[in-house]
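Okay, handing you the structure first.
Removed from the display is one protein chain of the complex; every other protein chain stays in position.
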Amino acid sequence: MKNSFGNSVAITIFGESHGKMIGAILDGLAPGIPVDEDFIVSQMAARRSVASLSTARREDDKVLIVSGVVDGITTGTPITFIIENADTRSGDYESMRSIARPGHADYTAYAKYHGFNDIRGGGHFSGRITAGLVAAGAVALTTLKSLGIEICTHIQSCAGIYDRDFGNLKEDMALLAGRDFAVLDEKKGGKMRAAIEKARSEGDSVGGRLETVITGFPAGVGEPWFDTLEGQLAHMLFSIPAIKGVEFGDGFALADMMGSSANDPFYAENGEIKTATNHNGGILGGISCGTPMLLRCAVKPTPSIYKEQQTVNFKTCENTPLQIRGRHDPAIVHRARVVVDSAVALVLCDALAMRYGTDYLAGGDRK
Amino acid sequence: MKNSFGNSVAITIFGESHGKMIGAILDGLAPGIPVDEDFIVSQMAARRSVASLSTARREDDKVLIVSGVVDGITTGTPITFIIENADTRSGDYESMRSIARPGHADYTAYAKYHGFNDIRGGGHFSGRITAGLVAAGAVALTTLKSLGIEICTHIQSCAGIYDRDFGNLKEDMALLAGRDFAVLDEKKGGKMRAAIEKARSEGDSVGGRLETVITGFPAGVGEPWFDTLEGQLAHMLFSIPAIKGVEFGDGFALADMMGSSANDPFYAENGEIKTATNHNGGILGGISCGTPMLLRCAVKPTPSIYKEQQTVNFKTCENTPLQIRGRHDPAIVHRARVVVDSAVALVLCDALAMRYGTDYLAGGDRK
Amino acid sequence: MKNSFGNSVAITIFGESHGKMIGAILDGLAPGIPVDEDFIVSQMAARRSVASLSTARREDDKVLIVSGVVDGITTGTPITFIIENADTRSGDYESMRSIARPGHADYTAYAKYHGFNDIRGGGHFSGRITAGLVAAGAVALTTLKSLGIEICTHIQSCAGIYDRDFGNLKEDMALLAGRDFAVLDEKKGGKMRAAIEKARSEGDSVGGRLETVITGFPAGVGEPWFDTLEGQLAHMLFSIPAIKGVEFGDGFALADMMGSSANDPFYAENGEIKTATNHNGGILGGISCGTPMLLRCAVKPTPSIYKEQQTVNFKTCENTPLQIRGRHDPAIVHRARVVVDSAVALVLCDALAMRYGTDYLAGGDRK
Partner (left out) sequence: MKNSFGNSVAITIFGESHGKMIGAILDGLAPGIPVDEDFIVSQMAARRSVASLSTARREDDKVLIVSGVVDGITTGTPITFIIENADTRSGDYESMRSIARPGHADYTAYAKYHGFNDIRGGGHFSGRITAGLVAAGAVALTTLKSLGIEICTHIQSCAGIYDRDFGNLKEDMALLAGRDFAVLDEKKGGKMRAAIEKARSEGDSVGGRLETVITGFPAGVGEPWFDTLEGQLAHMLFSIPAIKGVEFGDGFALADMMGSSANDPFYAENGEIKTATNHNGGILGGISCGTPMLLRCAVKPTPSIYKEQQTVNFKTCENTPLQIRGRHDPAIVHRARVVVDSAVALVLCDALAMRYGTDYLAGGDRK
């Protein structure tokens, strides 16, 4: 299946950028979990993010929950999130029906859907489709939080400008919670914003890296050989438009290290097993270690740029210059952050339910 | 499911390092495909690889096909590959039953399997388990080759020493086919080998990067939202022990680029649509572009090193120094290359069968 | 996953009887297939069925397609069907929150959902939830019809009164298409209706058997060992509330036959292979034979009856008499018929797409 993901807790996603509605179904979540609608609202806002930096398209992104929740509590049956599309200006796209925007899915979608796919606003390939994921992910995030599991992502880099590394996790996670442009070092954040503005003014775009830390996740979760935590997380994360790389712990940097530096020494403290370093990202053999987990995503620069580009008309197979119009973000890395948090939360809910049973997510002591 | 992967063409993997047999089942491959047993033998040899650099364990790795093939031709029913374990020296491991080797799955496996897992030689977490994947992957590779699809991996880096980039793909793929230490620039290969030897002599280990190119793969394959080609490939690739990062095209480097550089301009040539550059790795929107696909894996340094390390006894929760004994590779990146090729081939066979039907892999024009 | 079914063409279902909306997502259907909205309307009407015989609840069942269709043609992305619930009288149910209606899912749902499930109108267990399946199934049915595959179900029996057997399939299928109470022999149909009315007047209910024939389905489809056509069809069919038995061909009657009678002799006619009889229901070894397929479902009598029943309060574990109120059907077999057609169509679309690729359902000659 394509638009469903998960074994025990599963998400199904639907909609097109300029269709009537977009949304998601979250299936398999335990009954009895409170749904925090305010948190959903705030996550939707975080996804839209930082007005001055982002697309001119204005959507309320009002999420309507039409099933699976009664009196604010999950019923255990599918939770359906619906978001109506309002502010669509489809005229912008029609003239480009057979023109492949470089870096976009136009041509590959044509090869797959034979031209029947909805091209308005990118259709099913639009970043807007992540709104359903974020709505469902908000419920997953609060579910995990009630179990003591927290997920937090910062913009590790944007336009080549790097935020500082995570230090004291508890403090840093609190700090990021209060920021709408999620950097640890606000000076660096200022430089990133300036770089985004500069890209916008040049009709260009920038990318970045997102670094995610997960705390409180129990040891012993993950299903090797094939359903490793890394594999499941990466599978989901690569669904997010623009993500082109996923790494755990030191990831690619590990390739240049010696084993004696890359191995994380274990030590015991107050009956708990910890690691002195976290080069392996809290996952060994595809199974969680009980220590903080760390992963990183590469977000490519937004492919929609205003500079003229060379491309083809894929129906006539003729070369053509392209001048993109419409409203587009010069960067999405700061907006993708909440999508990554959501994606990670959904995968972890599924992994926990597979390991400990469906009721576990509602507190675990019910059986 | 954990030890099965794939929707239409699926692999199931089994066995422990020091158990009676290891192996794999390849299910769903079309009937009528010739099985090249010599190629299986050569792939198994490539996985064992370069004697002087690798573990002292000597296994024949003789693959017995016990079902699914009659007279050298696939039947369409499950193909079972069996490899007997012969040269096992289990005594090496028993003393370490509760000692967590840093960088290894010992502790996480304990957290998951409560101490019942087979710890001899790493059990189900041993790199040896990749032998079944390689056997099945060999059949997948020849199947793809007969459709004009070729997969080729080189050691992009080892111990921080970088091979040259791919140039003319056809020539470079031919060149790598003849080399047992898969580098394009043999001078760099010599330096890598020296670095591996140095690590061995120091009781340490090194890692590296594998870069894989896929040619001849048709446009329009991949199943967004969730079963993107990237997601499916990454899911599988993270199953390979020691892989901690996966990226497509320029991957993490894309994060630092401008959109105007990261977008691959399309052009038409002789009725074919191509891209002038390959920053996106031949995949857009999770769907293949018909141009060469490019991905990269980070392989961490082998966690088994002879230097003394700090760790814990996870049953008693006591700190303890650890001196690993036994026979271990100072590097596996050169051996992992054939595992990556196999993993990629299995995923691509599955993606093609989902897209074009089960018979497609046998030539496609049969229906 | 629970509320999703299918490998290549998959349905996800959501909603509760008295929630805001119910519906379904049909994922994986090929792009380029015309969606016949009139047929959806007529199928929804057929599901509500024969006013005089059925529940007093009046729903328009207006189906809104909010994604996956542009200008009446499938896009290849998820098709979302939404039906608003309007005429709900939830007050009827509140007093029964902990009373297990015999034959219903009240107690088993309590054991699973711990009392958090939406009990109004049966919640997610209501027959009303089949409306989403019927909407999606209508698209599947027209898709199959355009490939020459037709599915037709009659009421083989109701209240112990048996319709005549299928004779000339083409004629019988045409005949049933025009009837809203789907019997071949209208005299028998009259007796069935009378029996239903009698049951209603007595505060009781009746069940029946549905017999389904499928013509035009190609030979060679089905995925043994486990994904036999029978297994996949039965898996789906048992999801329909009240179905307690599924059989293929002569089914249970085969158990009493001799092999010499049960085997269907093959013969060749005009280059086509046919069978002289159809005791095996057109499926052998789990794979379609190319001959008409035949299956039968047992529909139990509606569990909601007005006669007093003995039951328990499952929270207090006390015995209690029960007098059901509200509006309930004395029979659903005639309404379940369109649900069965829909369920069968969805499974067959999936099986065909797995076998021949995703484009096959749009005509097959596109690749």
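In this document, chain identifiers A, B and C correspond to the written order of the chains, with residue numbering beginning at 1 in each.
Keep this in mind: a contact is a pair of C-beta atoms (placed from the backbone, for glycine too) under 8 Å apart; a residue touches a chain by one contact, two chains touch by 3 or more.
Since the structure is predicted, the reported quantities are computational estimates derived from the model, not experimental observations.
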{"item": "Residue among C:Ala109, C:Val213 or C:Val338 touching the omitted chain", "value": "C:Ala109"}
{"item": "Contact partner of the left-out chain, one of B:Met21, B:Ala45 or B:Leu169", "value": "B:Met21"}
{"item": "Chain C, residues in touch with the chain not shown (by the definition above)", "value": "1-5, 13, 100, 102-105, 107-112, 124-125, 129, 157, 159-160, 199, 204-209, 218-228, 230-232, 234-239, 241, 243-260, 262-268, 271-273, 275-276, 279-281, 283-290, 296, 298-305, 307, 309-312, 314, 317-319, 333, 355"}
{"item": "Missing-partner contacts on chain A, residue numbers", "value": "7-8, 354-360, 364, 367"}
{"item": "Residues of chain B (touch criterion as defined above) contacting the omitted chain", "value": "1-4, 6-8, 10, 12-16, 19-23, 25, 27-28, 31-32, 64, 66-68, 70, 73-78, 80, 82, 112-118, 123-124, 359, 366"}
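What we mean here is this: only the chains that are shown with their structure count from here on.
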{"item": "Chain nearest the global centroid, as defined over all protein CA atoms shown", "value": "A"}
{"item": "Separation of mean Cα positions, chain C and chain B [Å, integer]", "value": "45"}
{"item": "Chain A-chain C separation of Cα centroids, rounded to whole Å", "value": "38"}
{"item": "Chain A and chain B, separation of their C-alpha mean positions in angstrom", "value": "26"}
{"item": "Touching two or more other chains - residues of chain A", "value": "1-4, 7, 13, 112, 124"}
